[in-house]
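Of the protein chains in this complex, one is absent; all others appear in place.
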Amino acid sequence: MFQDLLNTPLSTVVLITGFILVLIGLWGMLMHKNIIRIIVGFTLMDTGIHMVMVAIGYLTGGKAPIIEGANKNIVYVDPVPSALVLTSIVIGLGITAIMLSYAIQIHKAKKSLSIDDCAEMKW
Amino acid sequence: MLKKFFAALALFIVAIMFYDIASNYQERQQLSGVAQYYVEKGPSELGAANLVTSVVVTYRGLDTLGEVTVLFISAAGIGLLLRRQRDDKDPSPQKDNAPCSEIVDTAFHLLFPMILLFGIYIFVNGHLTPGGGFQGGAVIASGMMLYLLAKPNNTFNLQLLKKIESFSGSAYVLIGALGLFLAGGFLDNRVLSLGEFGSLFSAGLIPVIYVLIGLKVGAELSSVLTKFRDS
Amino acid sequence: MAEAILNLSILLILLSIGIGLIRLVKGNTVLDRVIALDLLTLVSMALIIIIAHINNRFIYIDVALVYGLLSFLGVLAVARYLEKRL
Partner (left out) sequence: MLLIITVILCIGIIISALLAIYLNNMISIVISAGLSGLFASVTYVMLAAPDVAMTEAAIGSGLTTLIFLYAINKTKCKDDINDY
C-alpha cells in the first residue's frame, strides 16, 4: 500500500491538483458576489486547466523537447500540448484584461461591484 | 442557502466527471502518431532544435495567426471600453507630480535596458532554447510595466506602438503568403535555406516570424497596460 | 559528498517553502503576505536551478533567469498601490 503510494507517477499528482484547482475556482465563481473576486476564480480555473493539459502531455522519464545531440534513445515529451498551453496562457491574459475593463465600466455606471445590482436583464 | 445547495450540486456533478477521468488515467509510455512524426522528422525537415517552436510557428502556424488575431481583437476591445468620454463628469483625480523614490529611479535606469535586451534575446533564440515570441513579448511588456511604475507622469507614444503592431501583423501575413509561392504552403519556413543545425541563423524563416510575433505581442500588451492606467 | 549536499539543500528549500506558506496563511497584514511572496519567489528560483541539475538539462536555467529579472515587479506594484500612487 505504502509502496504503491511511493510509486505514484508525477503526472497523476499534477492532474489531480489541476482538477481540484478547477473545482476551487468554480466554487469561488459561484459563491461570491463581487465581480473582481469572480474574475480571480476564473484565473484559478484557467491555471487548473493548463496544469491538466501539461500533465496529459507528459511521458514517463521524458525530457524537454529540445534536441541537443543526435542520440536516438532519449524519450521526449509530447510537444503539442505544450504549444497549445503556451498560446492559451497569453490569451488568458487578454480575456482577464477585457473582463476587468468591463468591471471598471460597470463600476462607473452603477457605483457598485456587486452582481446583484446588475438587474436589468433579470426576470 | 438554496444558492449554496445548487452551487454544491453543480460542483458535485463536475467532480464526478473529473473523478471518472482521473481514476482511469495512466501515465503515457509512448508518443501518439502525430507527435511521433514531429519528434522524428521535425529537426531534419525544419531545422529547429526546439520542437515546441516548430509546432507553434510552422506545423500549427495558422492557429498561431488566429491566436495573434484574438489578442489584437481583445486589445482593441479594451481600447473601446476604456476610452475617455469627452463629457466625463468626474475626471480622474490629479496625480501628485513628486518623483518616485531614489531606489526605484536608480534601479529603473539600471534594469530597463537589461530587461528589453533579455526579451530580445528570448525571441531571437526561440528556435534554440526555451522561449520565443510570446515569452519575449511578455518580458518586453514587463519592462514597459517597470517604466510605468517608475515614471508615473510620463506616457508612451501610443501611435508608435500602434504602428509597430500593425507593421508586424501585416508583415507576418505577407511572409506567410510568401511561403505559398516559394515553398510548400502557407507559413512554410523553407523559403530561406535551413542553415547549420543549432546555429543562430538557421531554421529558415522561424526566427524572422518569431521576432515579428514578439514585437506584436510586446506592443499589444504594453498598450493594454497604458490604457488601463490612463482610463 | 556532493549528493549529500544536494539532498540537504533540497530539504532546506522545501522547509523554507513550508515556512513561507505558514506566514502566508497566518499573516495579519498585507505587508506580511508581500514579504512571503518575495521569499517564495526567491526560493522557487533556487528550486528550478536544482531541478535543472537533477535532470541534467541546463537550458532550464533560462526560466530561473526570467524570474530573477522580473520577480521584483509584482512586489513593486503592490508597494506603489499601498503608497496610493499607482
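Which chain is which? They are A, B and C, in the order written, and residues in each are numbered from 1.
Heads up, the rule we're going with is that a residue touches a chain if its C-beta (ideal position, glycine included) is under 8 Å from a C-beta of that chain, and two chains touch if they have at least 3 such contacts.
Remember, predicted model here, so these are calculated numbers, not experimental data.
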Displayed partners of the chain not shown (whole complex): A, B, C
Identified contact with the non-displayed chain, of B:T58, B:S74, B:Q135 or B:S168: B:Q135
Touching residues (missing chain, whole complex) on subunit A: 6, 8, 10-11, 13-14, 16-17, 20-21, 24-25, 27-28, 31-32, 36-37, 39-41, 43-44, 47, 50-51, 54-55, 57-58, 62-66, 77, 82-83, 85-86, 89-90, 93, 96-97, 100-101, 103-104, 107, 113
Residue numbers in subunit C that touch the chain omitted from display: 7, 10, 14, 17-18, 21, 24-25, 27, 29-31, 33-34, 37, 40-41, 44, 47-48, 51-52, 54-55, 59-60, 62-63, 66-67, 70-71, 73-74, 77-78, 81-82, 86
Residues of subunit B (touch criterion as defined above) contacting the omitted chain: 50, 52, 122, 130-132, 134-135, 138-139, 141-142, 145, 149, 221, 224-225, 228-229, 231
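Heads up, the rule we're going with is that only the chains that are shown with their structure count from here on.
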B-C compared against A-B, more contacting pairs: A-B
Centre-to-centre distance between subunit C and subunit A (centres being mean Cα positions), rounded to whole Å: 21
Averaged-CA centre spacing for the pair subunit C and subunit B, given as whole angstrom: 24
Per-residue overlap in subunit B, given as positions that touch at least 2 other chains: 129-130
Touching two or more other chains - residue numbers and ranges from subunit A: 64, 66
In the complex, subunit B residues that touch subunit A: 3-4, 7, 10-11, 14-15, 18, 21-22, 25-32, 34-35, 38-39, 43, 49-52, 55-56, 60, 63-64, 67, 70-71, 74-75, 77-78, 81-82, 128-130, 132, 134, 138, 217, 221, 224, 228, 231
Contact footprint of subunit C on subunit B as seen in their complex: 95-96, 100, 104, 111, 114-115, 118, 122, 129-131, 135, 139, 142, 145-146, 149, 152, 229
Residues of subunit C touching subunit A in the complex: 55, 57, 59-60
